[in-house]
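Before anything else, here's the structure in question.
Removed from the display is one protein chain of the complex; every other protein chain stays in position.
Order of writing sets the labels: A and B. Residues in every chain begin at 1.
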């Protein structure tokens, strides 16, 4: 990734403080807001159909996360998405639980059909559900059979590229090994720590951070998404390294935000483990 | 509790990672998700009537918490409950604020009439409201007049047994002294610390943990619920013991999750103060 420095992506976020409108689940929404503030962006939440067009208009990006979707918020996703599309805003979709219920799979698919989504950020089970390859999502977590490993890395990247081709979006699949791909290029990212799966919200937080990075880096979005993914993984490593034996997922959650907050461009550049496939 | 070791209950949760569907309030939902992860389970949240039947089908247990109930979520509680009942899943009801409003009392009562609830987890004011003994709930907290003490322990256990007989459920009443009872047996549990009442959500978290324990221990549910209750109380003691003078309910909240996360079977067995009444 010589052509575009990861640190530039981070510094562009801090310099421009992108305002991101989030229609997201109520489980991790507080972490999402604090993650956006920590990375250098600014959050606003609204999911009322009569409110979202105004709100999204004053933002630079829109996050749609279907983690606790309902009839009202689905309508708001379409209304906000349509306005964001008209305005040329970044749109990031987090298809939480696609494959786990008919409503989630259908909602994510309809949003992808209707909107010019910029980035899809999910786990491999969700991505497979969206390309029609399986419907084995285990709730909101990846099905263990779908874990990205060195052994299936090429096949996993192929799923990412397939969804990118089908939708025109950048696809970010996170797991033990993360994949960031568009229809032409793909990166494998090996930052992160298993404890990130023991707190709720690390994926949702990343989705919001990805939006901030995509807004702040319009000319290098694929690299910016890779920077966001590597940065959150690196923050997870930093947070885990601070833990003492009495600490658990409560302290980890706090330290993860701290690490995102204090991340510098140099630190990201030095710690990111990004490989072009 | 010689016949069944508390540590077995804990270890069965960690070994089987029960997936629990939660229809719960938006105040403490994040703590609920992290508490489930900390104890060894896995959470999924969904409260849209059109989504909950699919979601609950892939889980082992269902938590219904009426803390911020609304017309939509009440419908979802009935839909999900019916499906969970058909599938023989564990159903845990947390009747938050029963007795404090007509809608809450009525919703909890209707759910109990309609569903084969496995466990009811509440405070004494809520339990009294459900057996028709009073309606003196002080908001979502127990009415001071309803506190379980050594002086009224036998009477308090009688309320628990009465609700257990009426509903067929195990009843867990938490307070300074906790009571866990079915129609035949009752335990008093003396773990915990008063600061647990100074953070929001310790009760809601316990409800979710109880669900994980009940799912993972189908052959010893009464003992498993006692283990969950003693375990959270013990975690509260561990968390409180870590606090320094500058710490308050913010740090306590973090340490409580940490203590649940790090709890071992041996620690629970040694620290639990459980007495059969």
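Convention: a contact is a pair of C-beta atoms (placed from the backbone, for glycine too) under 8 Å apart; a residue touches a chain by one contact, two chains touch by 3 or more.
Because the structure is predicted, anything quoted here is derived from the model rather than measured.
Participant: One chain is left out of this view; which of B:123, B:191, B:207 or B:251 touches it in the full complex?
Facilitator: Checking each option in B:123, B:191, B:207 or B:251, the one touching the absent chain turns out to be B:251.
Participant: Which one, B:18, B:61, B:97 or B:122, makes contact with the chain that was left out?
Facilitator: B:97
Participant: Tell me, which residues in subunit B touch the chain that this view leaves out?
Facilitator: 25-28, 30-31, 67-71, 97, 100-104, 138-141, 198-201, 245-251, 253-254
Participant: Which residues does subunit A use to touch the chain missing from this display?
Facilitator: 19, 26, 29-30, 33-34, 37-38, 42-48, 50-51, 54-55, 58-59, 72, 242, 253-262
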